[in-house]
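Contents: one structure, followed by commentary.
Of the protein chains in this complex, all but one are displayed in their positions.
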Amino acid sequence: MKLADKSCAIEDAVSRIGAGATVMLGGFGVPGTPFALIRELVRQGPTGLTIIKNDANEKGMGVDHLLAAGMVEKLIVTHIGLNARAMAMMNAGEIEVEFCAQGMLAERVRAGGAGLMGFVTDIGVGTELATGKPRLDMGGRAGVLETALRADVALVHAARADTFGNLCYAAAARNFSPLMAMAADRVIAEVEEMVKPGGIPPEEVHTPGPFVDHVVPLGTLGEEYGVVRRA
Amino acid sequence: MKLADKSCAIEDAVSRIGAGATVMLGGFGVPGTPFALIRELVRQGPTGLTIIKNDANEKGMGVDHLLAAGMVEKLIVTHIGLNARAMAMMNAGEIEVEFCAQGMLAERVRAGGAGLMGFVTDIGVGTELATGKPRLDMGGRAGVLETALRADVALVHAARADTFGNLCYAAAARNFSPLMAMAADRVIAEVEEMVKPGGIPPEEVHTPGPFVDHVVPLGTLGEEYGVVRRA
Amino acid sequence: MSDVRDRMVARAAREIAPGMVVNLGIGLPTRVIDHLAADFPVCLHTENGLSGIGPTLPFEQADRNLIDAGGAYVSTIPGSAFFDSAVSFALVRSGRLDLTMLGAFEVAQNGDLANWKIPGKFSPGAGGGIELAQKARRVVVLTTHLDRKGNPKLLEQCSLPLTAAACVNRVFTDMAVVDVAQGRFHLREIAEGLNVADVVGATGAGLVIPEGDLPRF
Partner (left out) sequence: MSDVRDRMVARAAREIAPGMVVNLGIGLPTRVIDHLAADFPVCLHTENGLSGIGPTLPFEQADRNLIDAGGAYVSTIPGSAFFDSAVSFALVRSGRLDLTMLGAFEVAQNGDLANWKIPGKFSPGAGGGIELAQKARRVVVLTTHLDRKGNPKLLEQCSLPLTAAACVNRVFTDMAVVDVAQGRFHLREIAEGLNVADVVGATGAGLVIPEGDLPRF
């Protein structure tokens, strides 16, 4: 037995994303955002997308390109304060925005990836965040029911991968990516360094290969991946 | 800033476990079972324990010592077929046994470790496994509500740890341990190799130190840890 | 293993398409591994936390920390990965397991499977079988056609507690290959040396028999 080779050209991988698709994007700010896959998605241009991501990046980066191209119908996010365009489009009613507490977004995506239907939590109880969610008390404690999230496609950025799709993330670039890489019908990873199977010790794998469908090797990283110099 | 030193003598660590405690034990068969901590627990002898573990080990090993010493009131497990004593005690009504589907035990422990109250799943629907569980339909799909599990103490075996309690597990000895190490008020890890903080690359940590309370270095491993030669 | 059982296992191995992620249950299914070529692309999964199982090892070469869910000492291959039990079953439940091969006490013509409990006799717990049966994209059963007392295992209805309802797609036995579809058993192939009447007589439910010659294994 050997393991399948899932390496794939970026155009082919992204061409699986059709209009109206729900797309998960890894990343928390810059680290982990799959900028190259997002650029290719913008080039191919499917519209009416629902984007699930921690944040909306910043002006001129990542999710902002999708917003500028008018490809986004809905965002499911935890915080968009660093992207003025996202805030403006939300306030103008041009996009729908669903906010989640950050750990709740993580758990909803994980529940989808774990094949669960939902979970019960006391997070948000007693605040407007619980509004509209089914109340569910357990053992005398007040809780609400949160639903699992799944996507048609998840796009993630990995520091290292083998051709079978075992992924390793660098430092804080891990964040939502291992969760999203379990929660989509099709998972596409862009990869800084590609190795042969066996190049990653089996104990050090962050996302096991069976969850991943396509592995896209990156050339030189664009400017977006670099350190952001703020005032 | 530096990180706290949590190394601890085995007697002191285990002395925190009182009569009537709920104790999670890592391990799936031999790999990951914390045999040394279990032996010390038998020596100290608290009774009326509820044990949460994948299995009941085999005769003369691990959980079997707790059963033989009459310390166990209840087992929450997925499979006890390899331990004739556990089967006999269950059939004689000397211990209570709660069976879970294996992935459901993993998720119930994980839910406890993630501070959730429970989750909704379709696993077991349509079979006797769903009997007695609250029915909860979501989006037209039939589900049941599973409750989170937490413990007073979790005992796990790690291949390598630093003094702050960052843990690495070897091969298939990982199994339930990272989940249990999040789900107990007190977490005690027995460790084959102890290193200084910095001795484990931060990307390779399996259980982050903040979850762990006591790290117990092991000397030479006992026979129980070895390869089991079956007929 | 008898010759016909070996042919049955070899036939079942052909059920695996290139690139699949497959879980082989304890017992007969595990033997399928012996029929997979070294260059055949397949990822074997075991519930206790490994994708990319390699060949089983003798005790002398075993790694004490490297077993499969049945307790056999196994090995890794280039590209193997270890993970915890929650991730392992996330893989099963979220649709990443293309195929599982399981043993059976009973299979019903609607696909119900019973393979974990005989009330009053055998109830060691279900382990990971429930989720494999309920959630693998395709579930095939490897079993003898008759139980040890000579009674059929393929039935109109299961009498034992179910592992999962309406989950089985195909059954490989020492007598036949039988599909489960539209609430009926469908005979697809017959073991060498047997005829249709042998299979019909050993089956505890109606069997849809296609016209013409059936393939042999």
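By letter and in written order, the chains are A, B and C; residue numbering begins at 1 in each of them.
One rule holds for everything that comes next: a residue touches a chain if its C-beta (ideal position, glycine included) is under 8 Å from a C-beta of that chain, and two chains touch if they have at least 3 such contacts.
Please read these numbers as outputs of a predicted model, since none were measured by experiment.
Novice: Taking the complete complex into account, tell me which visible chains touch the one left out.
Specialist: A, B
Novice: Among B:125, B:155, B:183 or B:216, single out the residue that touches the unshown chain.
Specialist: Only one listed residue reaches the unshown chain, and that is B:183.
Novice: For chain B, enumerate the residues touching the unshown chain of the complex.
Specialist: Within chain B, the residues that touch the unshown chain are 1-5, 112-116, 162-164, 166, 182-183, 185, 196-198, 200, 202-203, 205, 208-211.
Novice: Need a quick check: the contact residues on chain A for the chain that isn't drawn.
Specialist: 28-32, 54, 77-82, 87, 97, 99, 101-107, 109-110, 121-124, 126-129, 159, 169-179, 206, 225-230
The rule we apply is simple: only the chains that are shown with their structure count from here on.
Novice: What's the distance between the Cα centroids of chain B and chain C, rounded to whole Å?
Specialist: For chain B versus chain C, the centre distance works out to 29 Å.
Novice: What is the distance, in whole Å, between the centres of chain A and chain B, each centre taken as the mean of its C-alpha atoms?
Specialist: 32
Novice: List the centre-to-centre spacing of chain A and chain C in whole Å, with centres computed as mean CA coordinates.
Specialist: So the centroids are 35 Å from each other.
Novice: Could you list which residues of chain B touch at least two other chains?
Specialist: 107, 121-122, 169-171, 174, 206
Novice: Enumerate the residues of chain C that touch no fewer than two other chains.
Specialist: Residue numbers touching two or more other chains: 50, 82-83, 86, 89-90, 92-93, 135.
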